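As structure tokens, the structure follows; a few thoughts come after it.
A protein chain is absent from this complex, but the other protein chains hold their places.
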Amino acid sequence: QNAICYNCPPEWADWGTQLRNIQEATGITVPGDNKNSGQALASLAAERQNPVADVVYYGVSFGIQAAQDNLVTDYKPARWDEIPAGLKDTDGKWFAIHSGTLGFMVNVDALRGKPVPQSWADLLKPEYKGMIGYLDPASAFVGYVGAVALNQALGGSLDNFDPAIGWFQQVQANQPIVPKQTAYARVLSGEIPILIDYDFNAYRAKYKDESNVEFVIPQEGTISIPYVMSLVSDAPHADNGRKVLDFVLSDQGQAVWANAFLRPVFASAISPEAQSRFLPDTEYARAGTVDYGKMAEAQRGFSTRYSKEVH
Amino acid sequence: MSLSHQAHQTLSDTRHIAPPLDAPSRLDAGLGWLLTLAVASFLIGPVLLSVLAGLTRNYFTGVQSGLTLRWIGEVWQLYSDTLARTGIVALGTLLICLLTGVPLAWVLTLHPGRTSRILEELLTLPVAVPGLATALALIVSWGTLPLLRSSTLFIIIGHVLFTLPFMVRAARASMQGTELIQLDEAAATLGSSRLKRFLGIIVPNALPGILAGSLTVVTLSVGEFNLTWLLHTPLTKTLPVGLADSYASMRLEVASAYTLVFLLMLLPLLVGLQWLAARTPRASLS
Amino acid sequence: MTRRGWIWFALPATLVFLAFWLLPMIRLAWLGQTGRDGGSAYLTVLSEPLYWRSLFNTVLLSAAATLATLILAVPVARFLAHHREFRGRGTLIALLTFPLAFPGVVVGFLIILLAGRQGILADLTERLFNDPVVFAYGMAGLFLGYLYFSLPRAISVLTAAAEQIDPALPAAARTLGANAWQRFAHIELPALKPALIAAGAMSFATSMGAFGTAFTLATQINVLPLTIYNEFTNYANIPVAAALSILLGLITWLILAVAHHLADAQQGAGA
Amino acid sequence: MTTHPPTSITLQHCAKTWASGRPALQPLDLHIPAGEILALLGPSGCGKTTLLRLIAGLERADAGSRILFGDRDVGDLPAERRNVGVVFQNYALFPNLNVAENIAYGLRIRGVAQAQQRQRVEELLALIRLEDMARRRIQQLSGGQRQRVALARALAVTPSVLLLDEPLTALDAKLRDHLQTELADMLRTLGITTIIVTHDQQEAMILGQRIAVMSAGRIEQTGSAQDLYTRPESAFVGDFLGQTCQVRGILHGARLQAGHLPLRFRPHAARLEPLQHGDLAATITARYFLGDQIRYTLRLGDGQSLQITAPPDCAFQAGEQAGLRILQSAAH
Partner (left out) sequence: MTTHPPTSITLQHCAKTWASGRPALQPLDLHIPAGEILALLGPSGCGKTTLLRLIAGLERADAGSRILFGDRDVGDLPAERRNVGVVFQNYALFPNLNVAENIAYGLRIRGVAQAQQRQRVEELLALIRLEDMARRRIQQLSGGQRQRVALARALAVTPSVLLLDEPLTALDAKLRDHLQTELADMLRTLGITTIIVTHDQQEAMILGQRIAVMSAGRIEQTGSAQDLYTRPESAFVGDFLGQTCQVRGILHGARLQAGHLPLRFRPHAARLEPLQHGDLAATITARYFLGDQIRYTLRLGDGQSLQITAPPDCAFQAGEQAGLRILQSAAH
């Protein structure tokens, strides 16, 4: 009994526990998969004739893209109606399962006494030279989210990426490390003291891995991003896939996300204990949303521009 | 030729015998020695670091945090399936390489003409051309076949393309020259059929090369990443793919421990290759 | 007459190669012809400075790494060839060739351990100068990585070649009055030339295609393999990925062909 | 020892052209009576090995050629079905098999019973006097021992024809000298129709009952050693079978007179006499003592230079004048 999920990395968002729960509850084995959202989408496109995957997990804009390209098919799981509008495709080609907020994940020890940066502007200070990392905005989805968040915060819009591009050009002076894939472990090891990343990663480092890691929501603001799942068109094990999708939306499934410091799509799943570990809501007030459909459309243009103008 | 072998027993020489006058000068030997050591430490230093990191409780704090096998245990738990799969892929690759490569090597030896040169040149293209391109080509043309794409065989095919030239070259090295051809002819005049000659005379006498080729094939397959990274599916992860995963998402210690496991897997292969390399000149046909 | 009938033995390998490499490659080349927006992806690739820069980086880096590899490998090979019997020689050679089989990802990881932020080098310089030296993630790190996987192969090829040099040649030069440097420059180096070309070609080709190392080092420089990977995985832009792959393959193959031609010319003079 | 009754070999209009179009053998006819030992002698590259390979079936002759063993046309049979015994120049012994296994190989292939194989191998080991080396690896044999094992392997299958390609060339001079007569004895005892290829005239003379001299893909002359040496039909044969000297002169009875005809003779067919006794006056420019003979370099009155040999007791020294006398001219 298998189901293949693209981009369900055991080390990200605690998919490891989730996959284990799925196995226990449904008997379906889902192997972990370390793609990122973009890779998952690309693989679906490459395998259109002969899909390998049954379900896929990715950032919302990839879901929109996949739906447009007909790589995924509609499925409305049991609790479909409870999902807030705007966090699901009307046909059911994608729907959110949880979301995360972008900010700074800071390994305080690795700062070697320097203050914890509080704003996008702080990161441009020379004292953080060699300490900043962000995922490649031109290729990794998290990187793109960072760019959008920063752009919004600095007064840009999805039609105008000038502020973000300007910031990236300036930050080059600080010689950032730009990995192509998750770099969670590198923050922990201190290799990247400051990483632009999601809150849940930072909390995981802080509470699960017990490192001296802080999460910072920058003063200028940021955005939250829903992560969504879809059933792949012509999935080889479509039935198993549906069961998996049902499960991640179940109370049991949603609780896993909350315990992994993500905001589950059903807020009721958050236990008070889990809630206490998040930054206070006043901080989260600075996290906005954007038009995810438009964000998806703008990605390619931004990537091209970034590749051309930032080095 | 006896003019020649000016070996230099000088290093271990304690007897009072003058060094040969045509020995390389002290300076030459000294500099060479230093540089060789420097290069060796560049190559081996990081390996040692990695081994150490894989056994250290907390590499960030250093060795004083104590040594542990915990990380290796964790690797075993998380990635033991990749170890087994890597073994299967390597053996499958080897089998196909043996069945196709050795006969081909023999034909190329017999017909050392233009066509053979072109064929051999073509065959080495998957090595010369970056693995990504080969993998892409495989995916776009054979990836559409149901079952094949998600099976281990798909990865084996990729590995065969990449390792076959090495098998052919190594086997040919043992067949080179006219000696084996003459053995074949001798066997023919004694009444032996083609298949019997191939199995009874050619293969046994090309064995050193075939062995060396086999070890090379297995070694390359075990370490292959460029192709595998694109060819694998979540169900067909091999060791290097797992390594890349762990480098990205695991603690440094776990990644190091995983590397350590990989090195342990490679070690017997490399030792075998060394041993063969040292032996082959003597094992060559007389 | 005895040879003709063997031809069938070549069939399995030839079929495997045709079916799984040549035809797919042709297919891939054809895909590059059918761009996303209707136009040929080859045109897109050729008209886009981004790709040119990526190509330029790749070639430059590979060439530099190759050159450095040869410069380091020659003295090592000479040393090993001149000293055939000393205790620990086998171990030394094993150490020098052990990394031969490391995949690019491992090499990348090792370079991070060496020159990354947590690397031994950073640690040392931090302690000594209070200013950690870190260069794993840039051009320098990639260069080091390429050097790392090229050296073992170059050393084994060159050592074999150096051992092949007839010791009577330098001895003859000696009786004619040549000093150590003259013997090296006039006799040894020319004798090593074919091996230098072969080792250089090998190092260059591997560097051109090296994906794992760059992937792990997460470097900011775009080398062509990474560009291809990005096109394929992040944008699912298969035509451009195909076109770039074909381009990279062609260039690598071309440079190798030139090198082989040079080596053959050398050999030809020798035959 | 079981042997077949010997077969004659007949080549009719036998030719070979390489794929490149270059001819290796001109159409040639050759008949070797059953049981004869023929030595094929010729310079390197003249096509000796090629001819042998045609007979063995390792190479296919041009269309129109006929190769008969007795009166059976074998031209279309591949090597594995001709039943020829071949001893290759470098012996081509199988290094993965030991001495006994090498000898038994042909029998094994033919599915001969184990016991019979063993018996036959023992017979052959006795013949080549290597009884106690049955289990030796090939690499542990000396050159001469290998040569004999190769012969035994070829004989094991009781071939109708035995072909030897330069069987002694791979050995060093002293050993070669010794084995020549030994091999000659053994072959004469066996009585199989045999062809021995060689480029060494002494070897041909010792081993061959008859000699065929080849040159550039052609058979120049066939006959006994003495025939060929004393009555060569061409300058090529004469030169190839031994040194020849040449002076311009005419032989009148036993006396030489200065003249313009080139006169050819063997170096030992000349004699140095005191000046007044010789036919031609010669200055000795060099004298090399070689043990069993002395080699003289002479300059004749008209400036011609030549080398002759004399018995080791010849006392003429370099710088002296002597009379040259030619005892017998080579008839060509």
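Residue numbering begins at 1 within each chain, and the chains themselves are lettered A, B, C and D in the order written.
Rule of thumb we're sticking to: a residue touches a chain if its C-beta (ideal position, glycine included) is under 8 Å from a C-beta of that chain, and two chains touch if they have at least 3 such contacts.
Quantities reported herein were computed from a predicted structural model and do not represent experimental measurements.
Decide which residue listed in C:Met139, C:Ala173 or C:Ile251 touches the omitted chain of the complex.
C:Ala173
Quickly run down the residues of chain C that touch the omitted chain.
166, 168-169, 171-179, 182, 186-187, 190-191, 193, 269-271
Touching the hidden chain in the full complex, which residues of chain D are there? Just list them.
181, 184-185, 200-202, 205-206, 224-226, 229, 241-243, 266-268, 286, 288-292, 295, 297, 307, 309, 311-312
The working rule: only the chains that are shown with their structure count from here on.
Going by C-alpha centres, which chain would you call the most central?
So the chain sitting closest to the middle is B.
Counting only Cα atoms for the centres, state how far chain A is from chain B in Å.
39
Using CA atom averages as chain centres, what separation in Å is found between chain C and chain D?
The separation of the two C-alpha centroids amounts to 55 Å.
Could you say which residues in chain D touch two or more other chains, in rising order?
Answer for chain D, listing residues that touch two or more other chains: 57-58, 78-79.
Indicate the residues of chain C shared as contacts by at least two other chains.
2, 118, 215, 232, 238
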